[in-house]
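Inspection log for the structure reproduced underneath, given as structure tokens.
A single protein chain has been removed from this complex, and every other one stays in its place.
Let's look at chain A:
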Amino acid sequence: MASVGRILSHDIRQNIQNFKSLFGKDCRWLSSQAIETQAKSSKENADDKRKVDDRENTAPLEFRFKYPEFLPDPNAAYRNSTRERLERMDMMARRAHIDIPTFYVGSILAVTLSDSHAVGKTNRFVGICIERKGCGLRASFRLRNAIDKQGMEVVYNMYDPTIQKVECLRLEKRLDDKLLYLRDCPIEYSTFPFDMEPELIDETAPVRINTLKVPLKPPPWLERWERQDLKGVQEFEVNEKRRRKAEKHKTPWEEFDLMKIYRQTIPMEDQKDIFAEVYSDLHKLEITRRKMARKRKFNRPDKPT
């Protein structure tokens, strides 16, 4: 019995190890069930797979990565089903008027918005998305670019009705959930031309991951990067004191804290209900977007040779 238990616990630990790579700070899309399905035996796995397939008929599982803002705050003290439904209705009403493309942290976006201080004109900003935050109508993203060699960051609310257009110029992911360390990198790593052409991408292919590793400038830094487990940063040296303190502040047990993961996630059943509600509308919007993209592709004149 004890040996079985040990094997099981070993199994679970291994699964957590696999799972670790996914584990970031903002992980509302994770679920208790996703872990369980991996930990079960092969026969049970097959059963679960069938269940998952059934779910895919309603809303694909990648929706939690594509539309993370539809998942509410997992803190039970802030949850209310009526409020969440009303919020989703408002979000869909806004999405009917503006095409918000799928994007991730690391994608390059261009945002056009009406400016109340320049009547009749628009304001366009291009930059790399370094952070995605908030859920529901509070959802926002932060764009960074360098203008005249000066780093600029703009936070946009995704459902702000003054936003006229959001374009995804380059759809890709980076190695980290937040790219705030670009503030302490040489400026060329956050410089993007304003006249960038949107790249044509295959919608069906998996999203490209940019494995670029950026160098950090020497300290002083804005944050203690040595304490954060950054993947998209080249090896860097810190002095003895900072290294010692970083060692002291490590919390390696947190990734095994199942209760913590549970508290930070929305249960799979809730996710299913949430996406079932908005799936048909989102799917329709996706189809129209794809059609528009194809049209644009067709209309583009060939380059004179």
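Definition applied: contacts are C-beta pairs under 8 Å (C-beta built on N, C-alpha and C of every residue); 3 or more make two chains touch, one makes a residue touch a chain; residues count from 1.
Heads up, the rule we're going with is that contacts and distances are computed from a predicted model.
*Asks:* Suppose you had to identify the omitted chain by its UniProt name; would it be "L antigen family member 3", "Alkyl transferase", "Large ribosomal subunit protein uL3m" or "Ribosome biogenesis protein BOP1 homolog"?
*Replies:* So, among "L antigen family member 3", "Alkyl transferase", "Large ribosomal subunit protein uL3m" or "Ribosome biogenesis protein BOP1 homolog", the name matching the hidden chain's UniProt entry is "Large ribosomal subunit protein uL3m".
*Asks:* Which of A:Ser114, A:Gln228 or A:Gln264 touches the chain that is not shown?
*Replies:* Within the whole complex, the residue contacting the unshown chain is A:Ser114.
*Asks:* Touch as defined at the start, partner being the missing chain; which of A:Thr58, A:Thr102 or A:Gln164 qualifies?
*Replies:* Considering all chains, including the one not shown, the answer is A:Gln164.
*Asks:* Out of A:Leu61, A:Leu137, A:Ile201 or A:Ala293, which residue would touch the omitted chain in the full complex?
*Replies:* Looking across A:Leu61, A:Leu137, A:Ile201 or A:Ala293, the contact with the absent chain belongs to A:Leu137.
*Asks:* Mind listing the chain A residues that contact the chain we can't see here?
*Replies:* Interface residues of chain A facing the absent chain: 77-80, 82-87, 90-91, 93-94, 96-98, 114-116, 119-120, 136-138, 157, 159-164.
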